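Here the complex is missing a single protein chain, while all its other protein chains stay put.
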Amino acid sequence: MEFTVQSTATQELLDITAQVEDLVAKSKIKEGLCHVYLPHASAAILVNENHDPELCKDVLDALNKVFPDHAGWRHDRIDDNAGAHIKASVLGPSETIPIRNGKLALGRWQAIMLAELDGPRQRQVVVTLLSQ
Amino acid sequence: MEFTVQSTATQELLDITAQVEDLVAKSKIKEGLCHVYLPHASAAILVNENHDPELCKDVLDALNKVFPDHAGWRHDRIDDNAGAHIKASVLGPSETIPIRNGKLALGRWQAIMLAELDGPRQRQVVVTLLSQ
Partner (left out) sequence: MEFTVQSTATQELLDITAQVEDLVAKSKIKEGLCHVYLPHASAAILVNENHDPELCKDVLDALNKVFPDHAGWRHDRIDDNAGAHIKASVLGPSETIPIRNGKLALGRWQAIMLAELDGPRQRQVVVTLLSQ
């Protein structure tokens, strides 16, 4: 179970909740776990609020202030994207969400977000569902 | 499998290891995985030491120094808790711990902690156990 996402900016948070929920619905699994994985080292998966899209900008601003791009990193001499790798290492490439009654048990203010940190690129999302 | 936790401060780390271990014991699962999930976007789950409770204050101090509340975030104009969302995005809403011989395979210095970042609130904890 996989799908692709095309990012359109250097950095952005892309809401992939609907695509993941669709795979859960098709699986007919009622109770279990949904694992969402990115096979990429300069992007990440996170879960947070997307009701106020301004918050996504805050999250990226905070990450850039703390782990800035182009701050003299050694790897920038080879690929110029060390900042993206560092942020991706801290956020991690996956999140796991419970499945209850055939649906993702996300909280009211939670969305599954692909954090693009070195775009624009086409990103692959690998979803694994396990039944209880 | 769920339980609720009532936080009593704006920020605190609450040890929920005993409640999770109790659910593992009742399940009779001997080998597998225990997934602990918070359906909330302004709190997080982390695993770390709780033998010295002063360390919990250090962890919160470090997070606040790096990702401060009320630092001009856009979302604060709507809900005034952007700092909590940012910290929760970085920490993540879940942790997964192996089950071995019917018990959580936590290390000697590890505890499962609910990181309240925008309390006091009642928080729901969703536990999913998968047998190997």
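Each chain gets a letter, A and B, in the order it is written, and its residues are counted from 1.
Heads up, the rule we're going with is that contacts are C-beta pairs under 8 Å (C-beta built on N, C-alpha and C of every residue); 3 or more make two chains touch, one makes a residue touch a chain.
Predicted, not measured: the structure shown is a model, and the values here were computed from it.
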item: Option touching the unshown chain, where B:1, B:55 or B:71 are the choices; value: B:55
item: Subunit A, residues in touch with the chain not shown (by the definition above); value: 35, 37-42, 66-67, 73-75, 77-79, 82, 85-86, 88-90, 92-94, 96, 124, 126, 128-130
item: Footprint left on subunit B by the chain that the document does not show; value: 31-33, 46-49, 52, 54-55, 57-59, 61-63, 66, 90-92, 95-98, 100, 105-110, 130, 132
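Going forward, only the chains that are shown with their structure count from here on.
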item: Approximate Å spacing (C-alpha centroids) for the pair subunit A, subunit B; value: 20
